[in-house]
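Quick one: structure below, then a few questions.
Not every chain of the complex is shown here; the ones you see sit where they belong.
For reference, chains read A and B in written order, and residue numbers begin at 1 within each chain.
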Amino acid sequence: MSLTAKRVSELATHVAGRVLGDGDVSIFRVAGLDSAGEGEIAYVEEERLFADASKTRASCVITPVGADVRVPCRIEVKNPKLAFALMAEVLHPPKQRRPETHHTAVIAPDAKIGDAVFIGAFVCIGENAIVGNRTQIRAGAKIGDHVRIGNDCVIHPNVFVEDGVSIGNGVILHAGVVIGADGFGYVRGEMGYHKFPQIGTVVIEDDVELGANTCVDRAALGRTRIGRGTKLDNMVHVGHNCDIGERVVIAAQTGISGSVTIEDDCVIGGQVGFGDHIRVQSGAIIGSKAGILPGKIVRPGVWWGIPIQPLDEYKRLNAHISRLPHVRQELKELTERVKMLENELRQNEE
Amino acid sequence: MSLTAKRVSELATHVAGRVLGDGDVSIFRVAGLDSAGEGEIAYVEEERLFADASKTRASCVITPVGADVRVPCRIEVKNPKLAFALMAEVLHPPKQRRPETHHTAVIAPDAKIGDAVFIGAFVCIGENAIVGNRTQIRAGAKIGDHVRIGNDCVIHPNVFVEDGVSIGNGVILHAGVVIGADGFGYVRGEMGYHKFPQIGTVVIEDDVELGANTCVDRAALGRTRIGRGTKLDNMVHVGHNCDIGERVVIAAQTGISGSVTIEDDCVIGGQVGFGDHIRVQSGAIIGSKAGILPGKIVRPGVWWGIPIQPLDEYKRLNAHISRLPHVRQELKELTERVKMLENELRQNEE
């Protein structure tokens, strides 16, 4: 991990914050409020934690503007957590590997490799592939033929990128990611299944990050797309011909069937399941473990459950379900009262 | 991607179709109706799309018999989608890699390697392993000792096949597949867990395809089996001692506990969870995200939900649940009416 010291005043400038205290203090690392010590900067956002924050041993604390946090040195900003993340980018830049091509790497003679590229041991790079400047391709990654990878990417160990896939700038692919394997499509014939052609491609746009062991299948025909700035967690499945927009966040183990469109700025929980041909409109939020039926259009709002419902409906129905024993009891009592009424009426008549 | 031109008449013959138009037109690729252009063939199945199909710029369209699709050249068949898939097999055969063994591959001296085999960079093949003719083992795949792999298989990059596993002909293992890792079985002792022996094997029959990062565990004792022509999507988990029949289709991220039997011709959705010792009878269809309790026998039919129910029961219960607020309202109103009756009766009596 890098140790690039910065002065508090430099860090404050970087996030447009205001220093209250000694701006010359040196900061080496970000840390949590509890564990932080000398040379470390922490942050606090919620008022209920201000008293605790006042006891921290961090050399500096990032706080909301006007926060009652009593420490010798703090930086006031509008969004402390964001400022903390931005400072971490400065103090802990992604590991820079010395540009080199390991002698064991197998690179096609006609592959075009940019400047200052790191290529680790046992890497393969296929025919006519293009790798941009400052990109790191770590040990054991396999890059197919005709693949294009942009600048400043990090391809972690044992990733596989199949032939013809296109990857933008600043993309991070964590270990074990598979991009461009055949989509799952078959046509039943008399003797069994025939593969529906899986001859399309995958486009991963700039600043995408894919978690470990995540799989993005190639399109049957056309392309599968992951839009700019979108982040996928570990073991997410993206089927053939999906179109995932920009700045979408998808948590771990979610599965997306073929031909699903997720528009910009959606947030998808973990272990969600999408049937095929769904369209999720921009800004929708889908809770973890939700299930969405094929062909559904999901409007903006917060959605939950199997099949998905608006969150407040889901909660109301769940409340109704939990009151079911009570409903049965009420019904039983009411039946008893009706029986008494019937008896009474019968007696009156006699 | 290959470019093997075929004439329309040749393609029609291949699928037993009838040409209406110029059979000498050259076709290079399959494509979607919308995007297809010169030299490409598309298909249409549903009547509601016939008008659109008439506007395609594809050089040929595959249609149902007697379809009102007005294009200069079309092929009539009984099953257009199947014909399209069969033509794609001809026009886009799986990538044929030049038979060679990369100089970096590490192959046990007593391994038996067939004819016209491709072995990529950084491949390992263990002692006494057998690899059939025309099989491709791509970069970084690791094949254990005593493994048997048939003819015409494609083992994609970074696959791992553990010792003793048997793989048939025409099998496709996508990147990151793991076959033959220990099953998950422990016995609790006083100090913690002891491994239940995991010393069985795995048999993958002919024409099986396993999606990226899918895992098939070895049997504890005996064998785990994936039957002929069965297709698994990405990140499916198959536990120890499972017996999956022929022509079974299983969508992504489904998990199958130990000792589950799935008979021939079943269709299983994505993210389904199976408890152990379940038997799914031939022809059953299980919807995505379903959950099946251990030991259950699943009869033919369509099943849904957690725990699974016949689809129509599931729908009926879901309708009942969504009417719960209404039921409570009815109950409330009825209680009010009973109260009025009681009051009235009391007044009458006074």
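As a working rule, a contact is a pair of C-beta atoms (placed from the backbone, for glycine too) under 8 Å apart; a residue touches a chain by one contact, two chains touch by 3 or more.
Please read all numbers here as calculations on a predicted model, not as lab measurements.
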Number of identical chains in the entire complex, 2 depicted | 3
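One rule holds in what follows: only the chains that are shown with their structure count from here on.
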Expressed as a multiple of 5 degrees between 0 and 180, the CA superposition of chain A onto chain B rotates by 120
Averaged over CA atoms, how far is the centre of chain A from the centre of chain B? Could you give it in whole Å?
-> 26
List of chain A residues in touch with chain B within their complex | 104, 106, 122, 124, 140, 142, 158, 160, 162-164, 176, 178, 181-182, 184, 186-189, 191-197, 199, 213, 215, 217, 221-222, 235, 237, 239, 253, 255, 257, 271, 273, 275, 291, 306, 316-317, 320-321, 323-324, 327, 330-331, 334, 337-338, 341, 344-345, 348
In the complex with chain A, residue positions of chain B that touch it | 1, 29-32, 35, 79, 81-82, 84-86, 88-89, 92, 95, 102, 104, 120-122, 138-140, 156-158, 172, 174-176, 207, 209, 211-213, 228-229, 231, 233-235, 246-247, 249, 251-253, 270-271, 288-289, 321-322, 324-325, 327-328, 331, 334-335, 338, 341-342, 345, 348-349
